[in-house]
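These notes are about the structure you will find just below.
Note that one protein chain is taken out, while the other chains of the complex remain in position.
And now, chain A:
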Amino acid sequence: MARAAKSALVLCMDVGFSMSNSEPGQEPPFEQAKKVIQKFVQRQVFAENKDEVGLVLFGTDGTKNRLAKDGQYENITVHRHLMMPDFELLEEIESELQPGGQQADWLDALVVCMDLLQQETMGKKFERLNIVLLTDLNVQTSADQLDVIINSLKKAGITLQFFLPFPLDGEDRADGGGDGPGPSAASARPGKGLSSQQTQGLEMVKNIMTSLEEEDGLEEVHTFRDALEKLSIFKRIDRRPMAWPCQLTIGSSLTIRIVGYKAVTEEKVKKSWTIVDAQSHQRDDVKRETVYCLNDDDETEVQKDDTIQGFRYGSDIVPFSKVDEDQMKYKSDGKCFSVLGFTKQELIRRHQFMGSQVVKVFAARDDEHAAVALSALIRALDSLKMAAIVRYAYDRRSNPQVGAAFPCIKEKYECLLYVQLPFMEDLRQFTFPMLENNKKFTPSESQLSAADALIDSMMLVEKDEDGESVDVFKVNHIPNPQFQRLFQCLHHRGVNPDDPLPPVEPWLKRALERPQAVSARCQAPLQDVKTKFPLKVVVKKKEQKTSADVFGSSADEPDAKRVKVDEEMEFNLAEIAAGNITSVGSVNPVRDFCALVRQKTVSFDQACQQLTHRIEQLLGNRSPEYYMKSIACIQAFRDQSVSSGNAELFNSYMQSLKRSVPDRNLQEFWDLLIQDALTLISKDEVDGSTISKQDANQFLAFEQKEEVQAAPVQEDTGDVDDLLDMM
């Protein structure tokens, strides 16, 4: 397999004084070019590929290059030799790249770059050599060497790209071939008003580019502005698809050699965050420790070796060691792609596709017999509108799947598309109330036509002048905004460690919005929908439920009964007080706590501390029965705090508890607190409290209720990516 092909690239930027000239209100070409370079290097750093980059500046006050001699090649500086770009380079560009006070011939600079490429790639293998020139062409050049230069570029196989502050001809042509999101902003400065040097320079650029690449050459001349739009899209995370050779079988005797490739799969961020010490920023300073402990009062620690695994079987937990599990578990007999049968495509529902990938299946490479056999299958399925249902197992370690292989015939190739289908256990048969014939919800004719008009006005597929359908919002052309944003922030923080994070870049925001043309078109129909369909946010009645309700203990019991319970407790307390309660135990923490507070054998602080320790322990279990107990504890804590006029301990505990809710996944528990209105103790209740009544009332609410979804456990380990990572 071919190793990742790497390129060598020299960025050659004009920093001469004319680059700093600009019309009022315009960004000088120097600044624009600097941004292009920054974006480019940034992209390279985060792509973490092996490409090497050099940086040559011309128009600098000083001179630093191998060719400078006898007054030739002056004011040209090799700022960085060919190497992999890193943050150092980014920092240098940020702080050291300054406008120069001289002018230098861009053709001379080109020669320096060629020399650099040739010298520094010697003995190494590069797929591509490229020079990127950023200049305003505003300098006298000597064209006499032009032919020699073009010839040596050709001979060395070096490609050229130009980035200019203005378009090549009147219009912004670099826009043409792009299919990026949205048309690029209005063109840069018009071609008018160019100096004679610039006009002459343009001619030379055209000359070079057309002789290097013939007609397409001019496609490689861009404006700064255009480049910024396109470069800012960080390079996609490149993954080489990994081949999965296997055999497709039909029955016992029909076998076709195939190769599968992951064609579509959700790409995840390559790196995860490591935890470092906040002061030293060293990861080795942070040690993570996981301890096992029993559910008893002392949380007795247990050695890891003294634990075994078990599984719940109803109310029991059945010990089932890893060794036994491995021995008894389902064993698959290795990789396979076996046809179970064929079925009509319409019987396979699109929304029942499972798994996270689509695999393209081709015949084995360079095996024409396999190609013919597979082609026969693909074409047969295609003409019958059928698909194969197959058993798919990636390898011996992985779980088998049942999936569908659909025929796919393209102009250039044919293949099968494999998608996983559900098992019986994966499906949830929920029923929902009917909508269509429900009198309450049936839309009227005028409502239906409003919806109809809205759909028509918001079609994202339009006909162009030639009558061809054009999709104006192709999701599969949008880069994943998560990566773009992450890299933007990483770059910013890397270069400016003390700055806050920057806002989302405008182009990215735009790419995620409805196209402007569609927005404009749908205004009127949307307004119509708004008037025809009354939509009203339901103001929620204050939920009267209490936690006890949720768990049903005292559903509709009148208050009288509650009072009785309290009395009973008092009575018990009196009894117990006679005995000797010395600490808050786990069996009846509320009773113990109240007794301690009453006996005054330990200080109030200590009693509270013991109680909160128990609460924390109970919450560690995250199950309803323990929640109930915790709530009883908090209630007692609050009651005793109010009666002893000490709000501080309770309030500070509650505040810290609230902070820990998201991390500990205690939202459900917090909801119960809300239902019981167990909030902070306010000034109105205890004089010493620093909390106003209003603050207390608002305390329990989180800004937004968050539904936490457990991350799906990736159980099936072996798959294409695993192997890729092992290469």
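Some observations on this one:
The working rule: contacts are C-beta pairs under 8 Å (C-beta built on N, C-alpha and C of every residue); 3 or more make two chains touch, one makes a residue touch a chain; residues count from 1.
One rule holds for everything that comes next: contacts and distances are computed from a predicted model.
From the set "Mitotic spindle assembly checkpoint protein MAD2A", "Geranylgeranyl transferase type-2 subunit beta", "DNA helicase" or "Phospholipid/glycerol acyltransferase domain-containing protein", the protein name that UniProt assigns to the chain left out of the figure is "DNA helicase".
Of A:Leu107, A:Leu137, A:Val358 or A:Leu700, it is A:Val358 that touches the chain left out of the display.
Across A:Lys125, A:Lys155 or A:Arg312, the residue that sits in touch with the chain not pictured is A:Arg312.
Interface note: of A:Glu127, A:Asp147 or A:Asp452, the residue touching the hidden chain in the full complex is A:Asp452. The missing chain, though absent from the display, is touched by one residue of A:Glu27, A:Glu267 or A:Asp684; that residue is A:Glu267.
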